[in-house]
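Here's a structure for you.
All protein chains of the complex are present and in place, except for one that has been dropped.
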Amino acid sequence: MPQHSSTSASENTVGALIEALPYVQRWAGSTVVVKYGGSAMVSEALSRAVVEDIVLLRAVGVRVVLVHGGGRAVSEMGRRLGLEPRFVDGLRVTDSETMRVAQQVQVGGISRDIVAAVGRRGGRAVGLSGHDLGGWLRAEVRQHTNRQTGAPVDLGRVGDVTGVDAAVLIPLLDAGTVPVVAPVAVDDAYESLNVNADSVATAVAVALSAERLIFLTDVPGIRGPDDEVAPTADVPTLHRWMADGTVHGGMLPKVLGCISALDGGVQAVTVADGTRPHAVLLELLTDAGVGTLLTLG
Amino acid sequence: MPQHSSTSASENTVGALIEALPYVQRWAGSTVVVKYGGSAMVSEALSRAVVEDIVLLRAVGVRVVLVHGGGRAVSEMGRRLGLEPRFVDGLRVTDSETMRVAQQVQVGGISRDIVAAVGRRGGRAVGLSGHDLGGWLRAEVRQHTNRQTGAPVDLGRVGDVTGVDAAVLIPLLDAGTVPVVAPVAVDDAYESLNVNADSVATAVAVALSAERLIFLTDVPGIRGPDDEVAPTADVPTLHRWMADGTVHGGMLPKVLGCISALDGGVQAVTVADGTRPHAVLLELLTDAGVGTLLTLG
Amino acid sequence: MPQHSSTSASENTVGALIEALPYVQRWAGSTVVVKYGGSAMVSEALSRAVVEDIVLLRAVGVRVVLVHGGGRAVSEMGRRLGLEPRFVDGLRVTDSETMRVAQQVQVGGISRDIVAAVGRRGGRAVGLSGHDLGGWLRAEVRQHTNRQTGAPVDLGRVGDVTGVDAAVLIPLLDAGTVPVVAPVAVDDAYESLNVNADSVATAVAVALSAERLIFLTDVPGIRGPDDEVAPTADVPTLHRWMADGTVHGGMLPKVLGCISALDGGVQAVTVADGTRPHAVLLELLTDAGVGTLLTLG
Amino acid sequence: MPQHSSTSASENTVGALIEALPYVQRWAGSTVVVKYGGSAMVSEALSRAVVEDIVLLRAVGVRVVLVHGGGRAVSEMGRRLGLEPRFVDGLRVTDSETMRVAQQVQVGGISRDIVAAVGRRGGRAVGLSGHDLGGWLRAEVRQHTNRQTGAPVDLGRVGDVTGVDAAVLIPLLDAGTVPVVAPVAVDDAYESLNVNADSVATAVAVALSAERLIFLTDVPGIRGPDDEVAPTADVPTLHRWMADGTVHGGMLPKVLGCISALDGGVQAVTVADGTRPHAVLLELLTDAGVGTLLTLG
Amino acid sequence: MPQHSSTSASENTVGALIEALPYVQRWAGSTVVVKYGGSAMVSEALSRAVVEDIVLLRAVGVRVVLVHGGGRAVSEMGRRLGLEPRFVDGLRVTDSETMRVAQQVQVGGISRDIVAAVGRRGGRAVGLSGHDLGGWLRAEVRQHTNRQTGAPVDLGRVGDVTGVDAAVLIPLLDAGTVPVVAPVAVDDAYESLNVNADSVATAVAVALSAERLIFLTDVPGIRGPDDEVAPTADVPTLHRWMADGTVHGGMLPKVLGCISALDGGVQAVTVADGTRPHAVLLELLTDAGVGTLLTLG
Partner (left out) sequence: MPQHSSTSASENTVGALIEALPYVQRWAGSTVVVKYGGSAMVSEALSRAVVEDIVLLRAVGVRVVLVHGGGRAVSEMGRRLGLEPRFVDGLRVTDSETMRVAQQVQVGGISRDIVAAVGRRGGRAVGLSGHDLGGWLRAEVRQHTNRQTGAPVDLGRVGDVTGVDAAVLIPLLDAGTVPVVAPVAVDDAYESLNVNADSVATAVAVALSAERLIFLTDVPGIRGPDDEVAPTADVPTLHRWMADGTVHGGMLPKVLGCISALDGGVQAVTVADGTRPHAVLLELLTDAGVGTLLTLG
């Protein structure tokens, strides 16, 4: 329990709660998938804020799934173990040993940190990788072809998500538990595959018909033709922006992912500024914009 | 949905929510009975604040019952209908016609206002009197004896609460509905009886084994021997204060009611300052004190 | 418990029960909406019989909703309070004060009487107006236009039913509770509106896909071209009778309501003679006709 | 559906239903075990009346178990098959072949007749013997000793009830099904044993903590010292009557059974006149007495 | 509990269990209907093996219904009772007395034996005929016409299955109970009719959308054009074989029944060699073939 605060602070709290009420009512019972990575994972303060947001959302009845990325810890551990990064045709290769290290760091390290932090704030989470619950998150080895030679390139244990067994997540969500998902899937032989965390979040959101998918990114949102962050954009607009080069570079695959989420039945997607503390709550429980809100249009 | 507010206002809201989180977690799933009357009912602003508090508590998973008093509307209507107040041995008598008017005003008027206000804020309430649900709130005619002559005094349709059928309230609470209770009970012949709203609140809180019973009063709390409002008091202390006259006058019956609630299994009772807006939320979701917190000790 | 009766009376009772058995089996688990008003509400004996019918239906497993009208009590109270009936273009206007009085009398008076009577006979009812359960019965202000001038006429707080939230009634019916509905709805601002009880009954029956809707009226049924009460009629017949003037006057809007109920999925509608005691039971649990049975045809 | 009857007949039916209402309410949800044998089983009209009573009780929410006796059909079939009754020390012996015939007649014949009759009246029954549901009705071979010689007498497949698995009956009763129980139990090797139907009814009523156990007998009830049928008697009285010889002969074991039922927690037992049509309904749904009502006292 | 066996026997058991695991997983939660008659019913060892198979299937989560035939016991009992077989136009007639005897032997004898045997092995069964559960198995009198004269032939109480009320079987299966079904149905007047056990099994399997229907027959399977038992056959193949006479004689009606089961939604049907002990388990939990597996193709 917090220490005694002054009366005006308390009245401030109450006023804020009342202001948040209509938003709480709007989101109660909804499913929200949050992808969390990059800066938000590096900064301890930002991490704590994300966990607080998640726990608060659960406390007001929102069903939350958190998907996290691998972060820098994976490469650090690789370095310490003397694993030399290998490249084929300029592409990084994930050999079995690297996959093993990445898995240990992500599932045994990062996931534990997040799950413990949720507990510390009074919430209840369970860390999951694709191995759990009968292989709930499936992938297949990524087929890559050298663009020049047309020869197949073996990237090792890198996979593309092929399936999410939403049915096994539902009882967890019903029980008020937050699934914390590491970006490690299994293939049909239940062997581990590194998968892209954004793709995992998208696949989970689609499988759960989520009301909202939030990407916590290192940018303030999607910039429109005027180079300003657009508060909203619909799919036709996004297609136009991709066609005319407004959306380009690293934002391109992210936007394609958002579109596939919207096409798959997710009600709306937010490309949010993950460097702002409490971006998730700001987005859902206030009328502040923290990035770009994408809809089917 | 509220209008766009400035960013700092939103961040203020989020900070307040995070601050409230441990309190939200503490009260989720608990049962709270609020007695609401006096000034709080007269002022429109205070009324609105009470309803907002109730709806917000429900939104964060608290099971709430609201018991309201009759207010001035009853006597006003009596005056308009030309009902002459009658007294026997100096005591006001509630004849059948007055009872009828009181019931119409309380159940058909005040209760509707509160229930509608809960709906307007996005909540769900149902107005109840003792007639409902197979006579869930029972009373018997108050036996009164003239202190001098020893002769029985007929006070008419005034009753003392004899029973609460908690079993029929549980499904309502489970469904997220707020029972809004008028202080009108029925006798064994299902005829109406005017009952004291404080007694109704106490009986309901005991029947539901409530975690908290809150009386919204017109005073800032219970004053101790130093004439300051005591932040807390336990039952032995209350007995002492009644014995030495610290507690006296109109506070005496209220304190006796609080003690019987605590004896009956209610975890704690707050005699709260109902003239402060949002006293209920201040009491439950912040660390501000809004009166005196009573415990068994 | 009744007093000892003679043996032959008991055997008579048993014979009657056995005779009613196939009807009991036919209706068990069905939903029946009863509209109750006019003479049936005025006579104490008829009122008691209606309540007995309702309680007995519940006891044999029928899901019953009772919709009542305002009766004479509303106008009496208006008179006592000195409210002058106001007319615009010959139409009665319900100003806010009149609405308030009507609501108090209907919800705080008549509804309580019925709910208590159900309890007295061993049943369980709950009195509802549109304010309850998050505004379950919605209406909008009636738009009226002066036929000659085309100018809009402000009839005050008179409304047309726009929606019934059946989902909130289901748990009540599942629990064996009889909703007793007063003809008071709310608009989108949760302000009260006077609505026609027949329309409420129709809307509720449609929303619940009721097996039967029974109107207890002051007439013996619908008269056919031979001026005899028709035991049955289907919708094509009713259209013919309206076209040729067989159905006319005050029966016209009632028949239109019945047709809209049948079109809306209610299996059958009875325009019953409410001046016969126990008309509801006679209609459902015996083979006696108590009016006209209407079907889609 | 019955044919049209005259109006006055219908009103008679309705009046009877209303008269039965408080009884219906009293018994709804209760468990009643009926033992049915002797004359009631022989007469087709009486049989039909018993089944009608059972089906009607179910229709108004009473949980009913029917235990039937073997009737004359068993000995008739034995005769036809040329089975010679065998006696040891003057006691009838049930050899394996006789047991087999008795079982076929009771389970494959009588039980089917009753179960079909229940279905014909719109009810739902299931015929059970001790073999069903994992051996729900257990017995052990009766140990009999020749009173003069002290030598053990082998009575063959005659057993004493040792256990009832009430847990497997509950889902049937919950589903509105009437268990129709033949007096055939199994021993620990799941071999059949003939058991006394009265003992089965008592054991089932105790295992289900039944509110009422009704024996349909060939006598009008238990006669008191004045040789009149006593309307009621409590256990102390019964003990006195057994001591002074008022209760004697064939009534003795029946009364001992009743006492053990009451001691075992059955609320009341009726020794009813099974030769009166509809004795069960008369006993439960009217105030007519149809025998002697026994209570713990 | 079995006696101590040697270690290698235990290891053998464990190896076998592990080998059966994928089959156990494949069938868990599925519904299997087994028709059991002919030799399998006559031999005590085969009977015991069938019951063991059923109980083991239940223990690993398979939902099983067992349909049994009448066996020789019916005709034996007929002979003992001196019932002369009667023929009309060369067809056997089932008069009412014969029907009664058949019913007693099947329901009161054979069904009891099977149900008891299931209990003896630790399982839970309930014996059913068409009379039970409100007449769950319906039939109508078979209409037969003399092929030469065209005159109707009265075959007595022989019926064709017209309906199965699967809804009443589901709760039994959910509770882990094995319905043991005798081939006795009821007509609309709830009078008994002898029906073909194969037809009952087919109708039950269709009504339950069973994953598998197994006929335990006296032949090793269906022979193909090479006169060898075909391990599998699909419906087009079966039609070809019927057209070219490969399938003929007594196998013809059985194959027609299988086809109608497959058309009705049963996933696969096995015509199994019922003379092999444990044919059911061999078919479902090993990769051994015990007859011909039929699929829609």
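A, B, C, D and E label the chains in the order they appear, each numbered from 1.
Operating definition for what follows: contacts are C-beta pairs under 8 Å (C-beta built on N, C-alpha and C of every residue); 3 or more make two chains touch, one makes a residue touch a chain.
Everything numeric here is computed off the predicted structure, so don't read it as measured data.
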Original post:
The chain left out touches which of the shown chains?
Top reply: A, E
**OP:** Sort through A:46, A:107 or A:279 and give me the one touching the missing partner chain.
**Re:** A:107
Original post:
Which listed residue, A:38, A:69, A:127 or A:183, touches the chain dropped from view?
Top reply: A:127
Subject >> Option from A:29, A:85 or A:119 whose C-beta touches the chain left out >> reply: A:119
Original post:
Which one touches the absent chain: E:14, E:42 or E:88?
Top reply: E:14
Original post:
List the chain E residues touching the unshown chain?
Top reply: 1-5, 7, 9-26, 28, 52, 55-56, 59-61, 121-122, 278, 281-282, 285-288
Original post:
Which positions on chain A touch the chain that was left off?
Top reply: 80-81, 100, 103-109, 111-112, 115-120, 122-129, 131-135, 168, 171, 175, 177, 186, 189-192
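Here is the rule we go by: only the chains that are shown with their structure count from here on.
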Original post:
When chain C is left out of the picture, which chains can still reach each other by chains of touches?
Top reply: A, B | D, E
**OP:** Name, by label, each chain that touches both members of the pair chain A and chain D.
**Re:** none
Original post:
From chain A, what is the lowest number of touch steps before chain C is reached?
Top reply: 2
**OP:** Kindly work out which chain lies most centrally, taking the average of its C-alpha atoms as its position.
**Re:** C
**OP:** Since chain B and chain C are copies that touch, just let me know if over half of their interface numbering is common to both, same, or not, different.
**Re:** same
Original post:
Centre to centre, by mean C-alpha position, how many angstrom separate chain A and chain B?
Top reply: 46
Original post:
What whole-number Å value describes the gap between the mean CA coordinates of chain A and chain E?
Top reply: 55
**OP:** Mark out which residues of chain E touch at least two other chains, giving numbers and ranges.
**Re:** none
Original post:
What chain pairs are in touch here?
Top reply: A-B, B-C, C-D, D-E
